[in-house]
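Note that this is a trimmed complex: some chains were dropped, and none of the rest were shifted.
Going in written order, the chains are labelled A, B, C and D, and every chain counts its residues from 1.
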Amino acid sequence: MVHEEGGGFMSASVADCPAIRADKVSVRYGKALAFEDVSLEVSGGAITALVGPSGCGKTSFLSCINRLTDLYEGCVVSGQLTVGGESVLARGIDLLALRRQVGMISQRPNPFPLSIWRNLELPLREHGVGDRTERQQRIEQALRDVGLWDEVKDRLNRSAHALSGGQQQRLCIARALVLRPRVLLLDEPCSALDPISSGVVEDHVVQLRRRCTIVIVTHNLAQARRIADETAVFWTREGRGYLLESGPTARIFEAPQNPVTAAYIQGLRG
Amino acid sequence: MRERVPRGADRLAMVGFWAAALLVATLFAWLVGDVLQHGFAHLSLDFLTANPEDAGREGGIAPVIVSTLIIVAICMTVTVPLGLGTALLLAEFLPASSGQGRFVRRSLDVLAGVPSVVFGLFGNALFCQRLGLGFSLLSGGLTLACMVLPYFTRTAEEGLRAVPQDYRTAAAALGLSRTGTIAHVLIPSAMPGLVAGFILAVTRSLAETAALIFTSGYVARMPESLFESGRTLSVHIYDLAMNVSGGDGMAYSSALVLMVLLIVLNRSAMWVSRRWSMKRVVAS
Amino acid sequence: MAVISTAIVLLIALFIARESFPLLSTVSPLRLFTDRSWNPLEGAYNLAPMFAGTVLVSVGAVLISAPLGIASAVFCHFYAPPLVARGYRVIIELLAGIPSVVYGLWGLMVVVPLIGRIRPLGASVLAGILVLALMILPTMVVVADAALARVPREYLQGAAALGLSRWTTVREVALPAARRGLVTGALLQTGRAVGETMAVLMVCGNVVQVPARLTDPVRTLTANIALEMAYAMGNHRAALFTSGLMLFLMIFVIVACAELVGRERADA
Amino acid sequence: KSEKSEQAASKLTLSGASTLAPLVSEVAKRFEKKNPGTRVDVQMGGSSRGVMDARQGLVDIGMVSRDLKPDETDLDAHPVARDGICIIVHQTNPVASLTDEQLVSIFTGKITNWKDVGGEDKPIVVVNKAEGRSTLDLFLYHFKLKNSDIKAQVVIGDNQQGIKTVETSPESIGYVSIGAAEFAAKHGEALKLLPMAGVAASLENLHNGTFPLARTLHLVTKKGQQNELARKFITFAQSPETHDLVEKQYFIPMGE
């Protein structure tokens, strides 16, 4: 993956969007296996939804892709995982570059204990993006993209922790977007959001299609069906996660191969 | 995704932090190397089990070790409950901005800066004379407790303050009593801070000289009760190094013993705290 | 409970005040700054040079060891491999537990001669600052280390996910989140620096003068007390307690200032 | 209650000069052995503490490393040992002796370079004792100086600090307890003892009374105090039975 300083984000094309390939990837925390032997192809520039019951390893799988698993002591990832053809699990790779290219939004909103503005400015400065005005533009744009601009524009200097749960989550999404990553990992981005904000975020994710490879964990099967090009269903057996089935969203929802998938899709409410 | 050598500031910072650590480690090695070099000569089982002879130039330090342990034990038995109570008051019961809280905190910070000689003279006036305890292990332990109180209290307070608000919310939502919340949720969560405070307090009390000369005293006899005078390791080291010609070698050996004692005490404190908070974690 | 800690402070203040009363009741406090010298046996009680000495030595020591202490704590958390970090923590604990006489001895035998090569004799402000800095370092490290350990893991995750470099994570996320603990550590450390006696006494030279150079000897208020208390009688003794009183006021001012600074920061 | 007073009767507490504390501790140990059931606690804290505590009755006996002052007539002094002070310089210092005038000039800052007294071209570092110390008093008294006349580069407290300061600094000159200095020089420390007025600084010369700078170490009690055990202890401390202990601590026994 090459740094792409030049060229606007919105002008990026599918060709720039790296594909992700997982080959027999397993994750264990200490002795406990979180999931086992997941082999999955995520097409560049497409939206891939990960669905499955709680605790089956979706978050853990996302964390492998940007190597956030490094942060857990005793967490071991095995197998092969490539992003844009380059191995992610190899030792000594440039983690910062990887993580700049692969944005992630985690399940629990985690804004820094800084002001709203500083939360967004920090990653830009860090990666040496643009000058003052460009940064300002990018920040405003990102806040608009998640529908937060109007709500916070008067209190950009206040602590991000005085925001409501939903506002915090949208701030975190904006913080990831501001870097214009090539791959975006979203861990239940809408779960803390009301339908309006959820709609705003969802629309934005759809707009990013073809500009960005997107992997989204969602418990909202309807949402997966609405926006995902491909869907992967994780399942769990005796406390270990595994990949049950994956393929084009339409096929998964209309003609699931696995009876368990079928039952899961059936159970779909709402 | 080529191999990334940290650039610019990041790299500088990394070099800086390693350098800082190396610097401290080198100075430490130098200092301790000196102590080891001079100290090993006299170290033997006898040294640990015998009484000092000829003003400490000969013999061992058994009574000194015992007195030291007793005084530190007294000091910590007073400091931990008192300090924990004060820390809880500061962190949980008084609003951060309250005048009372500020007053107490300020008192503690001032206390941390009172020279140990003054503690010694004060302890002598209060415990030895006013309260009639005389030169005794008890006077020494209590004086030390006054001295290390701010170290334990302030560190424990910070530990408590750093417990995520979420836990307090959850505990309140469940209708847990204040005591229950403190005992079962806050204290286990604040354990790193408490242990840090404990370590600071123990090390400080082990290393103290001036405050003890005037309170627990200079007598190097094996103590038989808390009301007897007893000499601690650091007083012994001070006497040998500053007051007894030819006492240097024994002073270094005693310093060596003191350091080993320190590690043992701190490690066991950590071990106990881990056991204790594990017990909270492991059910019923 | 808190009453007790406050009571101890008040009792100590009262005690010092009572003991220094014999002097203060006969000698005007102004003379503590204007007398021609410190020769209490000849009725001269100028404490000003020692006041300056205390300020110089402790400020110098804190300026060196606070950054070094924070750096050490950061090193343990973010840079050192786990095993190295563990070893490093043991080092710090040991440093904290070495009695100040031993620091003094080491300073006298190692640091002072080193400085003596630049300019005889070596027992000087600089020696005091260096030895004291090493001595108070552990207080800072232990408190900062605990403060950093409490930085919520979510912040670190967030920082990692954004590809923030280690240094940025430390500077922008971890250190601000641990600020309260760092300030507490610095305060305790300052207290220790101001209050330390034995080591300073052994390496500073103890000449009562306002030093013109870093290699000049000085006497601090604490060293003054420790040096002379054992042999002082009457007004001399009271004058030494007056040094203590002055020290007490000085710490009080430092703490109040630190609080003010802290509050202003919080407002901003 | 009677038991308690009995216990009190068999217990002695002493406090005072650090110079005396190690010696008296050893004497106390022997005294305890000789009189089973008695306990003698020796505390340190300086001559002034010894005087004050004895005066206030906080201790039975005080230890004082100087002569009693004119305003201390309420105390009885019982000499137990003698000590002297001598001038010390670094071993490498070529100066072999100094006259009293030279010493005064050096300590008052009139001579500041070793070459003026026959040494190398090096600045002189004067090591003085802290105000109130009895060695200082003796030194000042002997040379008829005031402490404010002395221009020191270093001020020290205890003897050992003085020895360590001088042995690490080739330019320095100071004065400490003879016994301590002799011990250090004999045990290979880089120290040289200068003769005073032509008399070599040694315990022997101190013993035979030729060395001019001597002081007496005392045990003091409150006048009119009636404590049998204290009297017994003082007699014991002055008796030949303890002379070996006195010599072992590098002092000169009294009364020979």
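Quick note on the criterion: contacts are C-beta pairs under 8 Å (C-beta built on N, C-alpha and C of every residue); 3 or more make two chains touch, one makes a residue touch a chain.
Just so it is clear, the structure is predicted and the values come from calculations on it, not from any experiment.
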Overall stoichiometry - one representative per chain kind is placed in view: A x2, B x1, C x1, D x1
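Criterion: only the chains that are shown with their structure count from here on.
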Longest centre-to-centre distance from chain C, chain (CA-based): A
Intercentroid distance (Cα basis), chain C paired with chain B, Å: 17
Inter-chain centre distance, chain A versus chain C - centres from mean C-alpha coordinates, in Å: 49
Computed distance of Cα centres, chain D from chain C, in Å: 33
Where chain B touches two or more other chains, by residue: 241-242
Of all residues in chain C, the ones touching two or more other chains: 105, 109, 152, 165, 168, 226, 229
Sites on chain C touched by chain B in the complex: 1-2, 4-6, 8-12, 15-16, 19, 68, 71-72, 74-75, 78-80, 88, 90-103, 105-106, 109-110, 134, 137-139, 142-143, 145-147, 149-150, 152, 165-168, 170-171, 180-181, 184, 187-188, 190-192, 194-198, 221-222, 225-226, 229, 244, 247-248, 251-252, 254-256, 258-259
Interface residues, chain C side, partner chain D - complex: 37-42, 44, 105, 108-109, 112-113, 116, 120-123, 201-202, 205-208, 217, 219, 226-233, 236-237
Chain A-touching residues of chain C, taken from the complex the two chains share: 82, 152-165, 168, 172-173, 176-177
